[in-house]
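Every protein chain except one is present and positioned as in the full complex.
Order of writing sets the chain letters: A, B, C, D and E. Residues in each chain are counted from 1.
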Amino acid sequence: MRPDGRKPEELRPVRIHRNYLKYAEGSVLIEIGDTKLVCSASVEDKVPPFLKGQEKGWVTAEYSMLPRSTEVRTPRDSTRGRINGRSCEIQRLIGRSLRSVVDLSVLGERTIWVDCDVIQADGGTRTAAITGAFVALVDALRKLKEQEGWERLPVSDYVAAVSVGKVEDSLRLDLCYAEDSRAAVDMNVVMTGDGRFIEVQGTAEGAPFTEEELYDLLSLASAGIRRLVAYQKEVLGNLHE
Amino acid sequence: MRPDGRKPEELRPVRIHRNYLKYAEGSVLIEIGDTKLVCSASVEDKVPPFLKGQEKGWVTAEYSMLPRSTEVRTPRDSTRGRINGRSCEIQRLIGRSLRSVVDLSVLGERTIWVDCDVIQADGGTRTAAITGAFVALVDALRKLKEQEGWERLPVSDYVAAVSVGKVEDSLRLDLCYAEDSRAAVDMNVVMTGDGRFIEVQGTAEGAPFTEEELYDLLSLASAGIRRLVAYQKEVLGNLHE
Amino acid sequence: MRPDGRKPEELRPVRIHRNYLKYAEGSVLIEIGDTKLVCSASVEDKVPPFLKGQEKGWVTAEYSMLPRSTEVRTPRDSTRGRINGRSCEIQRLIGRSLRSVVDLSVLGERTIWVDCDVIQADGGTRTAAITGAFVALVDALRKLKEQEGWERLPVSDYVAAVSVGKVEDSLRLDLCYAEDSRAAVDMNVVMTGDGRFIEVQGTAEGAPFTEEELYDLLSLASAGIRRLVAYQKEVLGNLHE
Amino acid sequence: MRPDGRKPEELRPVRIHRNYLKYAEGSVLIEIGDTKLVCSASVEDKVPPFLKGQEKGWVTAEYSMLPRSTEVRTPRDSTRGRINGRSCEIQRLIGRSLRSVVDLSVLGERTIWVDCDVIQADGGTRTAAITGAFVALVDALRKLKEQEGWERLPVSDYVAAVSVGKVEDSLRLDLCYAEDSRAAVDMNVVMTGDGRFIEVQGTAEGAPFTEEELYDLLSLASAGIRRLVAYQKEVLGNLHE
Amino acid sequence: MRPDGRKPEELRPVRIHRNYLKYAEGSVLIEIGDTKLVCSASVEDKVPPFLKGQEKGWVTAEYSMLPRSTEVRTPRDSTRGRINGRSCEIQRLIGRSLRSVVDLSVLGERTIWVDCDVIQADGGTRTAAITGAFVALVDALRKLKEQEGWERLPVSDYVAAVSVGKVEDSLRLDLCYAEDSRAAVDMNVVMTGDGRFIEVQGTAEGAPFTEEELYDLLSLASAGIRRLVAYQKEVLGNLHE
Partner (left out) sequence: MRPDGRKPEELRPVRIHRNYLKYAEGSVLIEIGDTKLVCSASVEDKVPPFLKGQEKGWVTAEYSMLPRSTEVRTPRDSTRGRINGRSCEIQRLIGRSLRSVVDLSVLGERTIWVDCDVIQADGGTRTAAITGAFVALVDALRKLKEQEGWERLPVSDYVAAVSVGKVEDSLRLDLCYAEDSRAAVDMNVVMTGDGRFIEVQGTAEGAPFTEEELYDLLSLASAGIRRLVAYQKEVLGNLHE
C-alpha cells in the first residue's frame, strides 16, 4: 500500500490556478497532492549575450524552494553564498523541456523568464514545475501573440512531466516524498502531448535496474503524462484556437 | 482620492491564513490588499555562535521576494551572487521587532527562524511581514510551550506594523505601491499591543518634513496598528490563555 | 553620570579637518570624541545604469570600518566574502540623507562617491559619517561649481545627524559606545539646517518606548543637530556665498 | 558517414593509463578518441557533516575542464566567481554512478574524492569520466583493502558509461563533438558489468523522440558499454581476485 | 631631478606615531612623504586550523587601501565581490616578513593579526606597511610579554623595507608614485637590523636589468633600510631592554 492509499498507477489530485500573480504575463499556482509551486513567465525585451543579433528569442528557467517548503528548513542559496547543485540541474531541465516545443525564431529578441518557486515540497517538485510552467508560458505567449499580431502561437505541442519509481519492489507513478526518499529507482520523464519523449532521467538510487523495469516505468510515466496533458488542455483549451 | 478609493486613514483589507504550510511549526499567508507574503517560523535546536553557552535562544528573520512578485521581474540574489541591501535591512528590522517582545531566556538554546517570502508586492511588504510573522511565531512558540511544558508563552505583547506617508500633500495610512513610489515622506512604524513603539523609521524621499508632520504621521500609524492588533487577537486569541 | 562625565544634553567635542586627503575632490577627518572617520567625496563622470540618459547625477555612499577600529577586531568583508548587513544599511542611510539636499539635475551625468571609513569607533559612527560627509560633499561640489561655471551650489541646506537614546532611564544626547551598547532605546536623527527631518530611526533595544519618550528624544536630537550645523557653518562658511 | 569515418555502432579507440599521478591513491589518464581526462581518487579520513557518526563512508566527484580543453577557451569557474551549472550536474552524475556499486558501510568514516579534469574535450567527457574514474576508484580501494585488511573489495560490479544520439536521422554510438553539437537526441547511459542500468539521461535537443528510438538508442549504448567493461576488465583484472 | 627635488639616494621624511588607535594592542600611523598608513596589531587567542595543537602561534597580515587613497578612486574589494590580486600578494609579503623575526613557539596558541590600511598612497605602500607594522607588532608583543611574564621579547631583530628602482636611467631610493609608475625596474627589499635580507623582489617593468644594476639597487636599498631601522630604534628603543 502507498502512504496515501493510492494505487501504483494513480496520480495525486492536480489543480492548476491560472493568473495567480497580478503582474506576471503568465502565472499559475500548481498543486499536486501536497506539492505546491508558483510558476510565472515574465517577458523581457532582450536576449542573453550568446544570442545577440540572431533575431531569435530564448526561454530560460529558475527554480528555487522557500526555506520552509521542506520538512527540515533548508538555508537559502543567497545566505549560503553559493548556488545549490540540485537547483542548477533542475532549472536547466525545465528550460530545455520548455524550449523543445517553442519556436524561438518567432519570439524576436526576447527572453521569457520562467520562475518556479516551491511553496511546499512533497515529492515531484521538478516535474510539477514543468507541468505548471508550461501553462504559465502559454499564457504569456498568448499575450505576446495578441500584442504582436502573430498568426499562430509559437508552441508546437503540450509538455508535461511526471516522476515514476521503484519502491519496495513495486513500480509506482507520481512518488510523494515518503516514497521518493526510499525509492530504489527514481525516474523523471518529460513528454509532449503526442506521446514523444523530451527527457528521460532514470537513476538507480540503490541497486541498478533492468531493461524490463525501465520499459515498465516508461509506460507508467507515459500513461500519467497523458492524464496531465488532458488536464492542461482542459485548463488552457486548444493551443491553436 | 487614493488609487484604490480608500480614505486617508483607511487600511486595506487584511487576511491572515494560519497553518498555511504543512511542515513549519508556525506559518501564515498574509494578504494586505494585493500584497501577499508567506511567513513561517521554524524551530532549530541550536543557537548562533555568539550565543553559545548562554542558555538563551534567538529569533532571526530572513526576507526575500519571489522574482515576479514585482511589476518588473527582479533577479534573484542567488543568481546575482550578492545579497540585496534592501533585503538585508528589512530582515534585520523584522528580527529586532520580534525579539523585542520575546523572552529569549525561556527558549533555551534554540533559534526560531522566521522566513518572510513575498509572493506579490503592492507596497508595505516589510510591515506586512512583521504583522504576519508575529502570528507564525506565536503558533510556533505555542507548540514549543506544549512540548516543553512551559508555564507561559514567552511573549510579552502583540506586535504589528504599518506604513504611513505623505503623498501629494496628504498624510495617508498603509500606502500601496502606486502611492509609495511617489511619496514625499515614507514611514514604517512597529508597535506593541499596548501602544508603545518598537521601531520608527521615517524617511524624507523628497523634501524634509516638519515636526508637526512627523507627529501626525505617528498618530495615523498608531490608529492603524491598533486595528491590526485587534485582528491578530481575533486570529490568535489571547496570548496568555 | 555619563561614562565621560558629560551632561545628558551635551555633545562630545567635535572637530572636522578639511582637505584631509591629497587626491579626493573633498575630504575630511571628523572626530567626535574618540570616534574618528575619514570621509571623502570623489567625482566620477558617469552614472549608474538606472540613471543613464536622464541627464541627472547621483550621490552614493559606502561605509566601512577598519578591522581594528573596534574594541575586538572585526574581520574584513572582503575576507569574509560577504557584505555586512549593518554596513549596507548605513551606507544606504548616508546616501539618502545627502541626496535629500542635493539638486541632482544640476550635476549632469556624474556620480559623487562618498566614502566613509571608520578609523576608530566609539559610538555614533553613522551619524558622524553623515555630518562629516556633508562637508566633504560640499567641498567637492564647490570644485565642480568652479570648474563647470554653475551659478549656484546645488545644495539646498546643511545636513547633520546625531544619535540619542535612553540609557539607565535617562535620555541622553550623542551616545558613546559604552552607553550605546546598553541603551534601551537607540535613535538616529538626520536633520537639515532649517530644523526639518530627513530621517528618524528609533529602535527599542529592550522594552518598547512611549510617545512621550519619543518626543523628548527628538527634541534632544534637534538641539544637538542645531549645534553641529552651527559648527559646519563655521567650517564651511555660508553655502551660497 | 561519421566525421571520423566510424560506423554508427563503433566506439572510438579507448586507452586507460593507470597510475598516471605520483601521489594519488588511484589515478588514470583516459583517452577516448581525442577526448582526454585525468581521473584521480583520493582518500580522506573524514566524511561530510551529514554522514558523521554513521560509521559509513562517502564517494564524491568533482569535474572541471582546463580552460583550453575546448575549441574556444572557456573562462575558469574560479575567475568567474561562480560554479558552472553544467559542471555541477556532471559531478553529481559521476558521484551517484560510482556510489551505486560501492558498499559505503565497508569504507568506515572515509571520503573518496574523485577528481575528473578534462585535458581535451572532443565529446563524451562525462561518460569518459565515469569509465576512467571507476578504474582510479578501484585502484584506490585496492590500496585501502590492503592497508585495512578487508576481506573483499567493497565494489559489487564494473561501471562504465557511453553517449549515444541521433544525428542526421541516424542513431550513433559514442558521439564526438562535431556530432554532439548538432545531435537531435543526446543520451548518456551508465551501466554495470552485468548489463543493468545505473543512469539513463536522454534529451531531445530539437524534436522530441519516439519510444522506438529510445529503445534503439539504449541497445546501442548497451553494446558499447559491454565493450568498455571488457576493456576495464583487461586493465584491472577481476574485481574479486 | 626627482619630482620632489630629492637626491637619488635620499629617503622621504618618515614619521611613525605610536599608539594611534585606542583599542589595538599595538598601532601606528606611518607617514613616508605623502604615503600614509594605519598599521595595527591585534592579539587573538586562537590559531588557524593548520596550526592547531602545535603549541605555537601565528602572525598574519591584511592589507587594504581606502577607496580614495589613490589618485582615481579604487572600488572596494567587498563591493567588487572578489579579492584583489595585488592586495593578496602584498599581505602575504608583510606576513612572511614579520614572521621571519618572531619566535612563534613563544606566542602560544595565539594569532597576531596585523592590519595595514592605506589612507593615502604615494608609492611605497607595501614597504611602508612593513616598516610601520613592525613597530605595531613590537608594541603588541611587549604587552603580551608583560601580561604573560615572558623573559624576553620573542623578536630576534628589527625589520624594515624600502623600494628602489631605475627611473630614466638613474637608480633611486624610495620611489614616489610619479616615479614608480614609470620605473623600468622596481624592487622591494626587506631587511633585518643586522643587514641581512628577508625578501628581495625585483621586477623589470620594461627592459630586463643587468647583474650590475641589481647589485647597485641592492646597496641603495641596504643604505635606506639602515636609516629606517635607526629611526625604528629611536621610536621603540632597544628591543631587549
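Definition applied: a residue touches a chain if its C-beta (ideal position, glycine included) is under 8 Å from a C-beta of that chain, and two chains touch if they have at least 3 such contacts.
What you are looking at is a predicted structure, and each value in this text was computed from that prediction instead of being measured.
Chemist: List the shown chains that the missing chain touches in the full complex.
Modeler: D, E
Chemist: Touching the hidden chain in the complete assembly: which of D:R15, D:K46, D:R68 or D:R182 does that?
Modeler: Residue touching the chain left out of view: D:R68.
Chemist: May I ask which residue of E:M191, E:L220 or E:L239 touches the chain that does not appear here?
Modeler: Within the whole complex, the residue contacting the unshown chain is E:M191.
Chemist: Could I get the residues of chain E that touch the absent chain, sorted low to high?
Modeler: Residues of chain E in touch with the missing chain: 82-83, 85-86, 88-89, 91-92, 96, 100, 157, 187, 191-192, 194-211, 214-215, 218, 222.
Chemist: Mind pulling the chain D residues that touch the left-out chain?
Modeler: Residues 21-24, 27, 34, 38, 40, 42, 44, 62, 64, 66-73, 76-79, 83, 113, 115, 117, 119-120, 122 of chain D touch the chain absent from view.
Note that only the chains that are shown with their structure count from here on.
Chemist: Just how many steps, at minimum, does a route from chain C to chain E need if it may pass only between touching chains?
Modeler: Each step joins two touching chains, and the minimum needed here is 1.
Chemist: Could you check which of B-C, A-B or A-D has the same interface as C-E, with more than half of the contact pairs identical by residue number?
Modeler: A-B
Chemist: Using CA atom averages as chain centres, what separation in Å is found between chain A and chain C?
Modeler: That pair's centroid distance is 50 Å.
Chemist: For chain A and chain D, what's the span in angstrom between their mean Cα positions?
Modeler: The computed centroid separation for chain A versus chain D comes out at 28 Å.
Chemist: For chain D, give me the residues that contact two or more of the other chains.
Modeler: Expected reply: 81-82.
Chemist: Would you please name all pairs of chains that touch?
Modeler: Touching chain pairs, listed by label, are A-B, A-D, B-C, C-E.
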